[in-house]
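Provided herewith is a single structure, encoded as structure tokens, for subsequent inquiry.
Removed: one protein chain of the complex. Kept in place: all other protein chains.
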Amino acid sequence: MDNKIQSMIRKVSLELQDNYNSQGLFDVELGEKLPSRDIIVSLINDLRKLTFPGFFGMENMAYSSKDSFAANNLSILYDKLFRQVKIAIAYGTDLKYRELNNRAEELTTKFVERIPHVQAMLLKDVDAQLAGDPAAKSKEEVIFSYPGLFAIAVYRYAHELYELQIPFIPRIMSEHAHSRTGIDINPGATIGEYFFIDHGTGIVIGETTTIGNHVKLYQGVTLGALSTRKGQALAGVKRHPTIEDNVVIYANTTVLGGETVVGANAVLAGNSFVTSSIPANSKAASTMPELEIRKSK
Amino acid sequence: MDNKIQSMIRKVSLELQDNYNSQGLFDVELGEKLPSRDIIVSLINDLRKLTFPGFFGMENMAYSSKDSFAANNLSILYDKLFRQVKIAIAYGTDLKYRELNNRAEELTTKFVERIPHVQAMLLKDVDAQLAGDPAAKSKEEVIFSYPGLFAIAVYRYAHELYELQIPFIPRIMSEHAHSRTGIDINPGATIGEYFFIDHGTGIVIGETTTIGNHVKLYQGVTLGALSTRKGQALAGVKRHPTIEDNVVIYANTTVLGGETVVGANAVLAGNSFVTSSIPANSKAASTMPELEIRKSK
Amino acid sequence: MDNKIQSMIRKVSLELQDNYNSQGLFDVELGEKLPSRDIIVSLINDLRKLTFPGFFGMENMAYSSKDSFAANNLSILYDKLFRQVKIAIAYGTDLKYRELNNRAEELTTKFVERIPHVQAMLLKDVDAQLAGDPAAKSKEEVIFSYPGLFAIAVYRYAHELYELQIPFIPRIMSEHAHSRTGIDINPGATIGEYFFIDHGTGIVIGETTTIGNHVKLYQGVTLGALSTRKGQALAGVKRHPTIEDNVVIYANTTVLGGETVVGANAVLAGNSFVTSSIPANSKAASTMPELEIRKSK
Amino acid sequence: MDNKIQSMIRKVSLELQDNYNSQGLFDVELGEKLPSRDIIVSLINDLRKLTFPGFFGMENMAYSSKDSFAANNLSILYDKLFRQVKIAIAYGTDLKYRELNNRAEELTTKFVERIPHVQAMLLKDVDAQLAGDPAAKSKEEVIFSYPGLFAIAVYRYAHELYELQIPFIPRIMSEHAHSRTGIDINPGATIGEYFFIDHGTGIVIGETTTIGNHVKLYQGVTLGALSTRKGQALAGVKRHPTIEDNVVIYANTTVLGGETVVGANAVLAGNSFVTSSIPANSKAASTMPELEIRKSK
Amino acid sequence: MDNKIQSMIRKVSLELQDNYNSQGLFDVELGEKLPSRDIIVSLINDLRKLTFPGFFGMENMAYSSKDSFAANNLSILYDKLFRQVKIAIAYGTDLKYRELNNRAEELTTKFVERIPHVQAMLLKDVDAQLAGDPAAKSKEEVIFSYPGLFAIAVYRYAHELYELQIPFIPRIMSEHAHSRTGIDINPGATIGEYFFIDHGTGIVIGETTTIGNHVKLYQGVTLGALSTRKGQALAGVKRHPTIEDNVVIYANTTVLGGETVVGANAVLAGNSFVTSSIPANSKAASTMPELEIRKSK
Partner (left out) sequence: MDNKIQSMIRKVSLELQDNYNSQGLFDVELGEKLPSRDIIVSLINDLRKLTFPGFFGMENMAYSSKDSFAANNLSILYDKLFRQVKIAIAYGTDLKYRELNNRAEELTTKFVERIPHVQAMLLKDVDAQLAGDPAAKSKEEVIFSYPGLFAIAVYRYAHELYELQIPFIPRIMSEHAHSRTGIDINPGATIGEYFFIDHGTGIVIGETTTIGNHVKLYQGVTLGALSTRKGQALAGVKRHPTIEDNVVIYANTTVLGGETVVGANAVLAGNSFVTSSIPANSKAASTMPELEIRKSK
């Protein structure tokens, strides 16, 4: 009986090997490996701890000097990130070992230098959530519990890595935020100050999107591209919309296309499907007649 | 070379400290701390175990008496919750230590006394999922696997804590459910019996929403507020709609505004954007003409 | 004081017991138990490792022979799955112990024999993501990070278990993918080759849905059923739509009903609510007039 | 190069298989398995928690009734132990499934009924440690930190299982205590009341040892057997000494042999090697002359 | 059948309660709790990391400044220790909450101020291991792997806490080292510089022992007290020996008694039992005649 199962396993094993061979699925790791998802998630936590030290450190901060806290955690972060960057840029490259180290050092340094700037941006984002959500009980609650702020923070850090053209890591970061919050912001997007996301589940912001300052997006809003089957041929082309300052877009509205511009101060109703530009200072809604209401039978 | 990095780290550290100082980010923890997310998540599991003992206890229940099971698990729950409540109400207060204890004891007691009531509500919700979803194979499957029921259970318990004006904890609970299920029910909402949620991803139910009995919501439905930049000035004002008994709202429909009432027995089509009231006993849909269909080129 | 709490706990305990008794909540486990969610999640990882060995094995594959890797991991998988299948089919059955073993062996064997077929399907799905998403940097990134591919992979394996009428396990698998990705594909659905999901949050695909080859779905698309309160009376009836080959459906569109057919090569605009069939080779959009644009006050 | 390693692995794999075949090392698990070390260690913790509830429960006991605490934890313990006993007695047996269940139920019941007796014994042992060690600061410290008490507690519970002739589990328990404390008490030994062990590292108490009441053993004391190469031929024969009431044995003394009796109230000096009996009421020491003391060069 | 087990559990539960009542086992925790063993073990690791930063930090130290590393880790340590000290001194006290805080702060400060002194002592101990063990391959190996050094480090830190009369914590520390290494050094002992322990298993050093500089102890050496049944009546009395500078004691030798002094530069042979003083500058061994050697039969 068990022999029967062993034979079946052997047969299936051979079939799997055919697939392995046909696509080189097995060989991809010859001497290489991919960055570690777990370490990258821990980097996100380290960055949050540095950004909002009173909220995410396990320890009571009362006895720490700001100086030693910041310097020591930065040095730990530098080391962790350096190793992951080295793995990421080594993938598929033919740089020599020393060059790889130099390049990873240069990239990690550039990223770390940007942390205070990102922190300053995030402090403005916290203000935006407070201003936009009457249900927010305090700044503490926003920083500690709001998925929108979490997704924005991950985006802002991932965007810096994206700008440095580091592969894999920005995407792993943004997919982590996507999985936890349902908010999918491509690290390539450009997003201004005081960005506000409410609830957030279902929000999609594509790679070539540009968003101005003081923009508010509600759950389910897509800033996306038109469908294509051309794949990588379109990589780099602007395929996603531009949203100017002070725009509000209500829930579940879909805005598509690289030439679509939503002008400054515009307000878009929810559940709209928008594929052409909206002028500034307008309120735009489908000219749906009043809902037709029929008495139930 | 490493000296170069150490200098960079020192410079960045100083910049971070400027941000810490400007916003008091570092001082927030002086002698205080926030409730523990991990413990609150474990409380959710404890409450599920007490509510549905045959489904979430690791152990075989065959040898337990109902009495000792319930009493012992209640006492463990009481202790855990009491400590978290004490931390939550201590945050930013100037109560004396003894007063804090008394207040935490009073609040925890009131919550625990409500557990059987919530359990009875949840048993009705289970019936509602079974009646509403032909794909449900059994009551067991609903209790064990349905994200809608999970979100409702977390909401019902968090709502009791919200009513007792305990800070932080209800929000941490609801964000946990939000993250796991994509369903975001504010603990402040009021929801009647036999509540049905199908699939659920993207559902948002705002803080001042009122929902009657036998209501059914599909994925992507928002019961939300109109956008504001007034922030806390609107806290407490009714900003979200009222949904009366037996209403059905199909997927991705957005209903906004504190004066919007969806009357009893109404059925709302999906993908609608509703900002004014819908009378009872009606079927309401956008009077969209037939879809316009063009031949592809 | 503590006596007061102990009395309260006793009172609450008695009330909980009333609920336990009224619904048999306590007795469900007499000698039985449910499959383990944690083990089933680990099975998903095992299946991914077998399918894409270079991407999810912790170890460097350089020293492994494909043959021993596949055979050994298959035998471990067989054993784990066999035990869970036995628990799942034992639930509520009165099969004798030996019959149960034979039945579990038969089902597990049938599933394992299907793995190479599912793997071949998934390799085509990888190609579809690459072709459909210009932001995809490489096949590696798709396999390693794309939530759409994760959800499709879990669906394809869960579907095989569904076809074998194994209870609980397919649902636990699909709810795991739903929780991680926001994509809810019922294991009962039938889905063709080269299936493409972008972003994916909020996608719902119901139990009796049929989907052809080369179909593309964007985030928030529902392929669902009309609302019912008839519950299990409709189990097994076709309640969800049919999507033919090469169809594209944009974000947040809802398609409902068992008789609704979206014909081959059709393109559906986003944010539409569709309850009747769409002919092949058409572009279908709501005939919404231009958005009405009002100047802000 | 990697091919070279793969060849080497193949060669080594074949050699390992020769060893597997020669000793049946691979076949031992055909449908059977051994008890789980981790679960048995957790059972030890459960027993400690039941025995000394204020010390090892994670939770504050203030709100628990003794009754529900004891009954609920006993039922959890019963279930866990029952499953392990079933595995242990199934190993190498040909009992039918129902007989196995009945037998496991009978044995588990007998064990659980003995818990209060063992607890009463352990309370006397606590008193003995306090009386014997001036460094003990409190009863709390003894219960919470003393390795001697830990080893005695594990022995007393393992001994009950040994008496019921349950295989594997007593030994796994005693080896756990041995590893943590360096004290190796065979579960077969018979030990009276008020047993005192100080420090304990290196203590060995053999399977057929008998120890009376109020006995004190110091670290490194062996109560052992004479060497043999006869193996299982001597199983069951009394091979270890008898220690009567009120005996004190100082550090590192070795007492060997099944006919060796250390009479009541005797005191044995440290570092002695004893292979014949010592009369009661005596002080026994090697008649070593004074230490010879030579001036260092 | 299960009813039978439930009855048995009820009966056993009542018997356990009798024991709980007779000894107050249940009430010990009313509002109090004991320090956390896990946190104290983590404190040991934190202290090792501060003492030997290059060896036990997970991260690469290359980018850290010594200053921020030390200051930040000290502040984390301070906070952790402060909380445990507060719990430890609160046990059984009636200090008011503010007094408790002040007292804990005072004690924690005194301990932290001693860390550099202990570190300096440990660096001398490292030198002693290197000088005493030809098998030591490097200073790195001694610091990273030697159980003797581990036990000495834990002792030196626990001794500082003992001197401050902090209850529970020193004992929990020393029992952790005892369990890991088999070396049991009471935190009350006084030990000089350049202390050397080889292998170490079975070493016992009692509470009132005094040890000079450059002393070497081998495995199994006891520096103990004579047996007593007087218990706490002898607490504080000197009951353990005094070992002067440069003494060597070989394996398994037992030295007992508070008036026993081993004079400077003495060398004690192994396996001796010593209950009276040994003069300085002597080689002391049992005047055992040559081993008697009999031909085996």
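In order of appearance the chains are A, B, C, D and E, and numbering begins at 1 in each one.
In this text, a residue touches a chain if its C-beta (ideal position, glycine included) is under 8 Å from a C-beta of that chain, and two chains touch if they have at least 3 such contacts.
Since the model is a prediction, treat every value here as computed from it, not as a measurement.
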item	value
Contact set of the excluded chain (shown chains only)	A, C, D, E
From E:R37, E:R83, E:R180 or E:R229, residue that would touch the chain that is not displayed	E:R180
Residue, one of D:V126, D:L161, D:V204 or D:I243, that touches the chain absent here	D:V204
For subunit E, the residues touching the chain missing from this view	50, 52-55, 57, 60-62, 64, 66-67, 69-71, 74-75, 78, 105, 109, 112-113, 115-116, 119-120, 123, 130-138, 140-141, 144-147, 180-182, 199, 201-202, 216, 218-220, 248, 250-252, 267, 269-272, 285-286, 288-296
Sites on subunit C contacted by the missing partner chain, in the whole complex	59-60, 62-65, 67-73, 75-76, 78-80
Chain not shown, touching residues in subunit D	1, 5-6, 8-23, 25-31, 33-34, 91, 167-168, 171-172, 175, 178-179, 182, 184, 186, 188, 201-202, 204, 206-207, 220, 222, 224-225, 227-237, 239, 252-254, 256, 265-267, 271-274, 278-279, 281-288
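To be clear about the criterion, only the chains that are shown with their structure count from here on.
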item	value
Joint neighbours of subunit D and subunit B, given as chain labels	C, E
Intersection of the contact lists for subunit B and subunit C	A, D
Numbering shared by both copies at the subunit D-subunit C contact, with half separating same from different	same
Centroid spacing, where centroids are CA-atom means, of subunit B and subunit E in whole angstrom	50
Two or more partner chains touched - positions in subunit B	5-6, 9-10, 13, 60, 62-65, 67-71, 75, 78, 182, 201-202, 220, 252, 267, 271-272, 285-286, 288
Category of the chain touch graph - line, ring, star, complete, other	other
